[in-house]
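Encoded as structure tokens, the structure appears first; notes follow it.
Shown here: the complex without one of its protein chains, the others still in place.
Up next is chain A:
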């Protein structure tokens, strides 16, 4: 469904991604694990076309989209929930949810169907619909950001550190929600970034570990974690 081939990218002249390759199968649940600054967010931004690549390719459904304009990603059915929510504060929750569908000029029936699916999965959002996004709590905001990504992410949704800033107990509930999300939207491939591998380990099909802008083979990563823990 989604494939990265040796993607390299710089930010302000410094290499942040050095040849990242990964694969997100249709309907798969894949984790991208790494410390802060390892390149997780940059990987997602690269997939979304939000920064210029120095090398490599991004493929969606086997088709290369590396040089396609960033705003075409939603047409390909890719939704993105950035780490800091990035909601439009003066808009209501409903306006935030509907904006991507309106921009895509989806037929009203299709928009209603998607909104219905999102509200069935996140029923709390219905009660918040007319609230301004700026007045939401952190957790509520995360839900809206997720809902907004699901409105266009019919094939894949990228979630950047959805557990960041949540209390541990809440994070575990969120992990359950992620399982629920995967079940509720079976056709949608999920790529989730996280700095704590334990949270996602039991859920995902595949785990990629990123360090200093490179994907490290899983076994080596596991070994390193073990060594750091016991050493």
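By our rule, contacts are C-beta pairs under 8 Å (C-beta built on N, C-alpha and C of every residue); 3 or more make two chains touch, one makes a residue touch a chain; residues count from 1.
Following the convention adopted for this analysis, contacts and distances are computed from a predicted model.
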The chain not rendered here carries, per UniProt and among "Branched-chain amino acid transport system permease protein", "Universal stress protein", "histidine kinase" or "Aspartyl/glutamyl-tRNA(Asn/Gln) amidotransferase subunit B", the name "Branched-chain amino acid transport system permease protein"
Checked against the full complex, the residue among A:24, A:93 or A:152 that touches the missing chain is A:152
Missing-chain contact among A:13, A:62 or A:90 belongs to A:90
Per the touch rule stated above, chain A touches the missing chain via residues 45, 48-50, 69-75, 80, 82, 86-91, 95, 99-100, 102-104, 148, 152
